[in-house]
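One protein chain omitted, others in place.
Here is chain A:
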Amino acid sequence: MSTKNEVLLDVRNLKKYFPTGSSGFGREKKVLKAVDDISFHIHKGETFGLVGESGCGKSTTGRSIVRLHEVTDGEVWFDGVNVAQMNEKGLKPFRKRMQTIFQDPYSSLNPSMNVAQLIREPMEIHGFGSKKDQHDRVLELLEKVGLKPEHVDRYPHEFSGGQRQRISIARALSVNPEFILCDEPISALDVSVQAQVVNMLEDLQGEFGLTYLFIAHDLSMVRHISNRIGVMYLGKLVEIAPSDELYTHPAHPYTQALLSAIPIPDPKAAALDTGMLKGDLPSPMAEMNGCKFSSRCPFATEQCRQEQPEMKEISPGHFVACHL
């Protein structure tokens, strides 16, 4: 496919720091480096998965890209335009093209709006057709996401988690976006419902040529849906590779540890291998000179503790930031 090679989103040296109050008399401001200098790109029509443990900065990355956060530094090129430092007015056309589906289908839908209002709202904001057109589109979208026309005047509390996530998806689709940020869209759902939503996302991608940034901590589902995957640890991207490549030849010790920790739904599979990773994530506030993973890495050397590793391409399309 020719469209596969066209880059839709190009993130360069993205940084997002949060000030976290002062330590004593306001002289020394501490900053939390939630996202610290990461770069990656997403092709048109592709699904890029972003994985990592809680607090690694994956959601902050996503939200910085769609500009729900101010970007501290770096560039976010969307279809040839850098949106990273753009003001709200300049952003408006891009807001339409980039939509988000959030994790919690219970808090992301306004409980006092009915389904028709919820799905229509983005269209109203972006001036999409007449009232009549909008209403027709609501019905069309409901059908697309597997809900019934009689659902239009119901309220979010009348729906289950999976159905609410369908409403969120219909809402995101209402303005014909090109890019959808899926921020843990299935984490709150039951296994059998997760499969329904993932299948639907895949169908919609095929139909509308959508590009997804899929953020999750469920590694087996990410592998299923993504073309390429980036692994984050403490604000840094440590590895980027095509999905199968990442799962069959993980190169970074953190990726290896993460993959070995997935419980496999097969009683014959080898027991959980936890020999590799001990302890918790260090505080993201702590300043570290070298590789951020060096404190937990079983292979860490003096060089790892001193020097930050650069991203290197070890096989076509497979990048790793590790000295080893």
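What we mean here is this: a residue touches a chain if its C-beta (ideal position, glycine included) is under 8 Å from a C-beta of that chain, and two chains touch if they have at least 3 such contacts; residues count from 1.
In the analysis below, contacts and distances are computed from a predicted model.
Trainee: Assuming one chain is omitted from the figure, identify its UniProt name from "succinate dehydrogenase", "Cell division protein FtsQ", "RNA polymerase sigma-70 factor, ECF subfamily" or "Peptide ABC transporter ATP-binding protein".
Mentor: Options "succinate dehydrogenase", "Cell division protein FtsQ", "RNA polymerase sigma-70 factor, ECF subfamily" or "Peptide ABC transporter ATP-binding protein" narrow down to "Peptide ABC transporter ATP-binding protein" for the missing chain.
Trainee: May I ask which residue of A:E6, A:D190, A:E207 or A:E310 touches the chain that does not appear here?
Mentor: Considering all chains, including the one not shown, the answer is A:D190.
Trainee: Among A:L50, A:I215, A:I229 or A:A257, single out the residue that touches the unshown chain.
Mentor: Reading the full complex, the residue touching the unseen chain is A:A257.
Trainee: Check each of A:V83, A:I101, A:L181 or A:L219 against the chain that is not shown and name the one that touches it.
Mentor: A:L219
Trainee: Hey, which chain A residues sit against the chain that's not shown?
Mentor: On the chain A side, contact with the omitted chain comes from 53-54, 160-163, 190-196, 198-199, 202, 217, 219-221, 223-224, 244, 247-248, 257-258, 260-267, 269, 271-274, 277-281.
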